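Note that this complex is displayed minus one protein chain, with the remaining chains in position.
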Amino acid sequence: MLVVMRHDARAEDIRAVVQAIEAMGYEARPMPGRHRTTVGVVGNEGRVDGTPFSALEGVQDILHVTPPYKLVSREWKADATIVRLPGGLTIGGEEVPVIAGPCSVEGERQLLQAAHAVKEAGATLLRAGAFKPRSSPYSFQGLGRDGLKLLALARRETGLLIVTEAVDPEGVDAVAEAADIVQIGARNMQNYSLLRRAGRAGKPVLLKRGIAATIEELLLAAEYLLAEGNPDVILCERGIRSFDTETRFLLDLGAIPTVHALSHLPIIADPSHGTGRRDLVPAMACAALAAGADGLLVEVHPNPGEARSDGAQSLRPEQFERLMADLRPLAEAVGRRIAEPVGART
Amino acid sequence: MLVVMRHDARAEDIRAVVQAIEAMGYEARPMPGRHRTTVGVVGNEGRVDGTPFSALEGVQDILHVTPPYKLVSREWKADATIVRLPGGLTIGGEEVPVIAGPCSVEGERQLLQAAHAVKEAGATLLRAGAFKPRSSPYSFQGLGRDGLKLLALARRETGLLIVTEAVDPEGVDAVAEAADIVQIGARNMQNYSLLRRAGRAGKPVLLKRGIAATIEELLLAAEYLLAEGNPDVILCERGIRSFDTETRFLLDLGAIPTVHALSHLPIIADPSHGTGRRDLVPAMACAALAAGADGLLVEVHPNPGEARSDGAQSLRPEQFERLMADLRPLAEAVGRRIAEPVGART
Amino acid sequence: MLVVMRHDARAEDIRAVVQAIEAMGYEARPMPGRHRTTVGVVGNEGRVDGTPFSALEGVQDILHVTPPYKLVSREWKADATIVRLPGGLTIGGEEVPVIAGPCSVEGERQLLQAAHAVKEAGATLLRAGAFKPRSSPYSFQGLGRDGLKLLALARRETGLLIVTEAVDPEGVDAVAEAADIVQIGARNMQNYSLLRRAGRAGKPVLLKRGIAATIEELLLAAEYLLAEGNPDVILCERGIRSFDTETRFLLDLGAIPTVHALSHLPIIADPSHGTGRRDLVPAMACAALAAGADGLLVEVHPNPGEARSDGAQSLRPEQFERLMADLRPLAEAVGRRIAEPVGART
Partner (left out) sequence: MLVVMRHDARAEDIRAVVQAIEAMGYEARPMPGRHRTTVGVVGNEGRVDGTPFSALEGVQDILHVTPPYKLVSREWKADATIVRLPGGLTIGGEEVPVIAGPCSVEGERQLLQAAHAVKEAGATLLRAGAFKPRSSPYSFQGLGRDGLKLLALARRETGLLIVTEAVDPEGVDAVAEAADIVQIGARNMQNYSLLRRAGRAGKPVLLKRGIAATIEELLLAAEYLLAEGNPDVILCERGIRSFDTETRFLLDLGAIPTVHALSHLPIIADPSHGTGRRDLVPAMACAALAAGADGLLVEVHPNPGEARSDGAQSLRPEQFERLMADLRPLAEAVGRRIAEPVGART
């Protein structure tokens, strides 16, 4: 940490900063410049809390050198984390699984139709929401526990692994029982009560980036999960808020190599929410794969015109099939391969 | 609602849109243009769900004319909502209460010192967090229920009303028991399980705008509270995320007259979080008042250098006193007045 | 400047950084930490160019302590700059001038009508564009040099001082001849050829902040003007781009006290462009004044429904009159006063 003094800071202000650093057990290294003095902090293990300094007289700024997270960082663990799922499926290694399905579980027929369609096209995990956080209280909020039962049924029928979202601490256990991966949605990325409970649920967690979360905040949210003892965390870039309304969100693919540089955790991409427009999904799915995504999450609905949420961004089954066909040679060109259905590997 | 067709939409695509509108019980009004046809929807009560249309063939865009919220809108209730608090204090009327206090409850001595200081300067409500949502799992997370007890003590000792935050559905009742106003923080603005519980807590709710929430999303979050039967909702502009890192957040004061135009709910401003810098708080508090804010939320700490969170943005008691002295004539100049301490009014 | 090394940087990488610093004539202060080494730079006059370091092996980040601008900074000149205009009018001191007028010069009748109206209400400067930069090549682009002539006529007729925009280097001299203040528009804030020419035009310059410019970039653009020898620069906050489309731009009033903290230059606010909506202009004009704005720029059109640009944000004359009446007591409440018409002061 570096404490930058104002250019008009008095000698006693600088002394107070030095004393505060020493009182915390660190060594202070003042560097007097022509216009201002800066004071370096040496000897700290992990990030120093800058709060007390920012309130001292004559202090202009606090510059941090150490990242605020620990367990999620590459410095803590150099090797990439590979999350292992039932049937031998992995996320974070050479293979790239495609997670697909409708936005919401709407009923048995819709879900099974979707599940069979995405399985045939080559998806390995089924994602559909039983609990739906919606901006409006008047929008469809999901089937709840009945939706979880239908997901369990789809799992038995198709062999697809299940990803579904938990929206509050009370609901985590029921979701963890039905799902192979518990999703934390973008709106809940900083819902810490939920994160703590999910960190103890005994299942891998898919953590979606908040729509205005920095990469540092995403990693800090993941740190909550690891700090509870859950090493199996998969991050997800799903689009952030931008000034351009041409697309619903802006898929920040730069987040993928950036996360890979900072962290050992796998990161997947969601081009469906990331664009909000069906016609842009295939190009952005390909781009995400080329950027190094460890998986893809694609919304597919047997009949998007009847979807109760997010119909505009859902691929039709035949579009998804074409996308899968495009992804396979692309994966090879970047030294990866699209994960094969679990059933197909036994 | 207006369904905009692509310029190459076929006659059958337009017919399908018309039929879908009619199937929902509305009237369709196609307007063929030189380059494209648009289809207006007439006869709807409240906003039409555009989802099914966006998935139809040949549809380019859906334009909404009706806002997605209802109970919070000026169209639903033309008169401004005035939230009435114990002791006759009001928010949303002519008087403008100042809510002040430290970011966190850190201990009895700190809290009482802060409470007495802000009361003497003229604050009418004390705000301090017992439960603190923090970006890092390693930061101070608040004293929890012990903090609530200290807040109750401060209320008895000073007569100040209490504002404090609830961070999960399970915690709402305990917070509602100790507090006069239950705060929903910015990170939880779209935590719908929490909103629903807070809507049934029987106390006014202070709803902070999420750091990347549109005004429409803020109003939709408030709609969750009103839909649960709680009419006493106070909105709060607390700074949004911007591209400039000169200040921690960007206080969007335009949100104040905008909310007043769209909604009958009162809206206050938080210049402390909104800037993150003590030296900017006074100017922005004045600006917020002049923009029409129905209240101000200002962080004050007896000793910011010892604050366990947000010390850099907390005013010292003497700075707060000066600010209060500046606010009074300003309030008069805009036809309002700073609320007097509740004790002083009996 | 502080060079932050990667945690896996080798001793030779650190040596190379130290040597590069010393080769530039500065002193290097390595601070070995547990996880990484940082190297401080001491002895520099002004900001060190970090470019060469960022390209060296093992370097993770460059942290700057010295701002990149000089002449515009408070550290260079502690006292506020007061721009003196004909007739004794000042910007940056106690008095707060209001600049008003239509977006574009559309014709003699419109301009004179607007000029008389704003003068009667108490404006001291007339602003109208003769050259209009427009997003679309098919929009009205201004009357050009004929517009400048009409502005000169309005000046003679009303005694109002003139502010108008120059859009390219060739046009600066003609604008400087007709105007008392040469405006550089938001789109041209980083048009350096234009800035350099405007810096030598011999007239004060009103520099509008770009819609996505940081405050640092705004100050750097002003530095171009001062570096050419022009000390009379007035900055202008006119709204930045945000993710919320409820208003056209987001008026960043925090920029006002922030600029006052960093720079000695005056800064005014433009609530008309800053919101894009007539109904929000009065509240935001008041808020800007309370935030410390050294002037206000307000669009007024005798008949907004006939405006050839920006009609939606132009006040009608009677609305402007009411606003002026509201501003006067507000100015007093914050220790300023609205500048009186130049004619009235002789």
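We call the chains A, B and C, going by the order they appear; numbering starts again at 1 in every chain.
By definition in this document, a residue touches a chain if its C-beta (ideal position, glycine included) is under 8 Å from a C-beta of that chain, and two chains touch if they have at least 3 such contacts.
The structure displayed is predicted, hence computed values, not measured ones.
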Contact partner of the left-out chain, one of C:P30, C:P52 or C:G87: C:P52
Absent-chain contact - pick from A:T37, A:N188, A:S242 or A:S272: A:S242
Listed residues B:E75, B:E94 or B:E177, member touching the removed chain: B:E75
From C:R84, C:H116, C:K149 or C:R187, residue that would touch the chain that is not displayed: C:R187
Interface residues of chain A (partner: the chain not displayed): 212, 214-216, 240, 242-247, 250-254, 256-258, 261, 274-275, 279-280, 283-284, 286-292, 326, 329-330, 332-334
Sites on chain B contacted by the missing partner chain, in the whole complex: 2, 4, 7, 29, 31-36, 38, 40, 42-45, 61, 63, 65-66, 75, 212, 241-243, 245
Touch list for chain C against the chain that is not drawn: 20, 46, 49, 51-52, 54-56, 68-70, 133-139, 167-170, 187-188, 190-194, 210-212, 217, 220-221, 223-224, 227, 241, 278, 301, 304-312, 314
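In the analysis below, only the chains that are shown with their structure count from here on.
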Distance between the centres, which are taken as Cα means, of chain C and chain A, whole angstrom: 39
Multi-chain contact residues (two or more partners), chain A: 212, 241
